[in-house]
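First up is the structure itself, then whatever we jot down about it.
With one protein chain removed, the remaining protein chains of the complex are shown where they sit.
By letter and in written order, the chains are A, B and C; residue numbering begins at 1 in each of them.
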Amino acid sequence: MPETRKLSYGEAANAALRRALEERPEVLLYGEDVGVPGGVFGVSKGLRKQFGDRVFDTPISESAILGSAVGAAMFGRRPVVEIMWTDFFLVALDQVVNQAANVRYVSEGRLTAPLTIRTQQGTAPGSCAQHSQSLEAFFLHTPGIRVCMPVTAQDAYDLLLSAIGCDDPVVVIENRTLYHGAKQEVSLGGPVAPIGGLRTRRTGTTATVVTWGALSLQTVAAAETLAQEGHDVEVLETPWLDPFPWDEVLASVARTGRLVVAHEANRTGGFGAEVLARVAEAGIALAAPPRRVAVPDLRLPAAPGLAAAVVPGADQIAAAVRQLVAAG
Amino acid sequence: MPETRKLSYGEAANAALRRALEERPEVLLYGEDVGVPGGVFGVSKGLRKQFGDRVFDTPISESAILGSAVGAAMFGRRPVVEIMWTDFFLVALDQVVNQAANVRYVSEGRLTAPLTIRTQQGTAPGSCAQHSQSLEAFFLHTPGIRVCMPVTAQDAYDLLLSAIGCDDPVVVIENRTLYHGAKQEVSLGGPVAPIGGLRTRRTGTTATVVTWGALSLQTVAAAETLAQEGHDVEVLETPWLDPFPWDEVLASVARTGRLVVAHEANRTGGFGAEVLARVAEAGIALAAPPRRVAVPDLRLPAAPGLAAAVVPGADQIAAAVRQLVAAG
Amino acid sequence: MTESETGTGAMLRDLRDVWRIRLLEEKVRDLRLGGDIVGSVHLCIGQEAGPVGACSVLEPADALFATYRGHGWALARGVPAAAILAELLGRATGVNGGRGGSAHFTAPEYGFHGENSIVGAGAPLALGAALAGRFDGTGRVALCVFGDGAMNQGAVHESMNFAAAFDLPVVFVCENNEYSELTPIRDMVRNDVLADRARAYGMLGERIDGNDPAVVRDRVGDAVQSAREGGGPVLLELMTARLVGHYIGDAEQYRQPGELERLAENEPVTRLQAALRAAAVPESDIAAAHDDAAHEIEAAAREAAAAPLADAEAVRRHVHA
Partner (left out) sequence: MTESETGTGAMLRDLRDVWRIRLLEEKVRDLRLGGDIVGSVHLCIGQEAGPVGACSVLEPADALFATYRGHGWALARGVPAAAILAELLGRATGVNGGRGGSAHFTAPEYGFHGENSIVGAGAPLALGAALAGRFDGTGRVALCVFGDGAMNQGAVHESMNFAAAFDLPVVFVCENNEYSELTPIRDMVRNDVLADRARAYGMLGERIDGNDPAVVRDRVGDAVQSAREGGGPVLLELMTARLVGHYIGDAEQYRQPGELERLAENEPVTRLQAALRAAAVPESDIAAAHDDAAHEIEAAAREAAAAPLADAEAVRRHVHA
């Protein structure tokens, strides 16, 4: 029976975890500080108390966390584990890329690895270079792994449940700047959607802006500014990056004839390149060359003043659209 | 005094290591089986004998290997370390992405990490999914890391020396199917070039094919076939992927108006996407939509018959060009 | 226990089981040298006592994680020789239809949860199998096999601590064949008694004779039982030796003079045959242990060779659900 509650993004994720633990006895939830403390961002608060041994803390051993989740998933559990920062995947990426991703394929589907890995990423004021990266491109270049990036509180709830329900390994990339934001109306308890899909944040005819992660919010803000200038921008947010809604994105770009992709990852080799590449391959005629709005190719500096100079926001996105319009 | 000798690719890499060890007392060479055994592919043969303690074997500890090289480089050494297969980076990628890449930037250049990491990658008959990946895209999405992929024996010599001479961390991605190929004339002892550059394998006006790694050889073969059909293809091989020769590549594509990128990495999120994206951003008018020739998005199966069905070769490259020509 | 479990009957069975692995591996070598199998192949010739002894104490619900040197473990666990050979030959009837190959196949229906070609990477997976068993009522024990060299890999360390901290039923079996590829383990550690490391994690560790199936059966049996009863993980260091190269084609230049001769005296077939002869077991029984195995492997090889090649049409399936 669906009900609606006002929840922050973090609370919505907590509600999703609670529901999954309630409805599916095979769900386990663990990671560093995930159990008794309830998570460093409070996302798993109260769950240890409610579900006992199925929710627990672990040593600071990312290979053991990820690998044990792969192994448990091979044996019928649905582990939901946390890598506290996406940057920390790098000490244990083997367990995702060489292990989880291969389970189904090599066994011809006789073994599967339905695990969910929650992490969070992105820039935040004062975070150092080792705590600021956006690494979705690594996972998106790993066939077999599903990837999503919840942005709204509703996403934080829905996508996490879809991920847990998915029979593939899924990386759910949250964002720490969103956890404790304003409470939003969240519909709880409805049917769990299959993975995939996109969200049209705004329809328009001037240009298509494709975006994901926290930058979506900046993109919407940019679109509002642009609308006041008479530019109606179509904002396609892709909370699911694998599977990616190629048909919808290509159709929109074909309609508007202009494309901007905005992400917080470094520009070169970011997934924005894939979007531009697919549009080019599709032979879609553009009124002006497409553009990417992204962090330039550098390490992220900790000082807020320095980071602000390189992390794009609404202004950069709006400027990119204006340049497209001016170009043709 | 330059001299020319007939060497295999592996022998040429060996000659480069020997020269670096001879000329630069600060060079250290180590990794698993690199010292006394001379490397599992024989690339460091004889060097332990000649250079003693500067060449040594290590435990199977990739984090320790990579991290110690970063640390030694910070202290004036020029370590050349080996990660036997690129797939094995994944147990220790932190030391490249979170450590090596940040040394110079965070210290504003007061500390540097001039290390060279030799590895090899790619498909080879019978290799399993955990020993077949092409992961250059991971490094190319990591600002601060330089990347090259030697193809000829001369490359194996030259690029390795350029990498060792470079003051940035460099990943040199060799290819095991090339180590023991036919001997080629290799010019030894000449000046060491700075990193970067490209090789025009063939000039032509019909289309530009950009390629790297072992697939370069297939591309040249495809171009020869195509030439007999009257299609003169420009083959741009990019042994250096970071820095990438953008100006030359964009100029060639602007000239030919057709683009194919061929690589052995998986299609989605591979560096081919970046090439297509940059061409699109440059607003270069194309006669037909660009194409990528790549491994489809799957895990690589071990059986040669299965792998052959998905690993592209000269036929696929030639077909892609023909389709471009047919399309416009 | 009956004589067949402890006496010459058991020894004869062990000899046959050792021969099964030995002859499978020799067959693989021949096929590799003949070009029918391609790519890197890691044989366990000389190391057969480990899989023979250890698998004999596992239950069907238990989990077994091996390495690229895993043909013998798979066979001992019950995977048919024909399915293994077919896998290496890239046949449709291979355990994974050719997708895994020599170094990365898996056969969960036989309780064989896969080889692994990343050194040490099976240990975290084994934690998960044990963890799942805590909730699914199977009482599953996970047996995780790796080499001496793998002891220096971070993932193995993390796994031992994790298993110990949470009393997970994992038996870590370190096959110490004294080499990691081409490098002697003694040069890569200060203390080469690797079982000593168990104490760091507060768990039991024991170095045992890994070339005697009875010793392995006994010690692994105790470890499995203790793990199953909630005693947590155990580390067993099986001292053994591979009589062949790390991979087919290895020039074995790292061997000391006389080393292979010394190893030959201590290898399982030689030892079991000597023990059987000392116990006055008839030569015909000893020969039958070999012949039964040879018959099985030859038939399996014929079956595998006759199977169709893996179907390239299906190569893109099973990337996702």
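The definition used in the following text is that a contact is a pair of C-beta atoms (placed from the backbone, for glycine too) under 8 Å apart; a residue touches a chain by one contact, two chains touch by 3 or more.
Everything numeric in this text was worked out from a predicted model, so none of it was measured.
Within the full complex, the chain left out of the display contacts the shown chains A, B, C.
Of the listed positions B:8, B:86, B:102 or B:132, the one in contact with the omitted chain in the full complex is B:102. When the missing chain is restored to the complex, the residue among B:7, B:21 or B:72 that touches it is B:72. Taking the complete complex into account, A:129 is the one of A:129, A:294 or A:324 that touches the chain left out.
Think of the hidden chain as still there; on chain C it touches residues 152-155, 157-158, 161-162, 164-165, 187-191, 196-197, 199-203, 232. Counting the whole complex, the residues of chain B in touch with the unshown chain are 25-26, 28, 53-54, 56, 58-59, 61-64, 66-77, 79, 91-92, 94-95, 98-99, 102, 104-112, 143-144, 146, 166-168.
Where chain A meets the omitted chain, the residues involved are 32-33, 36-37, 40, 57-63, 87-88, 90-92, 124-131, 296-299, 301-306, 308-310.
Simple rule for what comes next: only the chains that are shown with their structure count from here on.
Comparing chain C-alpha centroids with the centroid of the full set of protein C-alpha atoms picks out B as the closest. Taking the mean Cα position of each chain as its centre, A sits at the greatest distance from chain C. Taking each chain's centre as the average of its CA atoms, chain B and chain C sit 36 Å apart.
Rounded to a whole number, the gap between the C-alpha centres of chain A and chain C is 41 angstrom. Touching two or more other chains at once are residues 63, 91-92, 94, 98, 102, 105-106, 143-144 of chain A. Residues of chain C in contact with two or more other chains: 97, 99-100, 104, 116, 118, 121, 154-155, 319.
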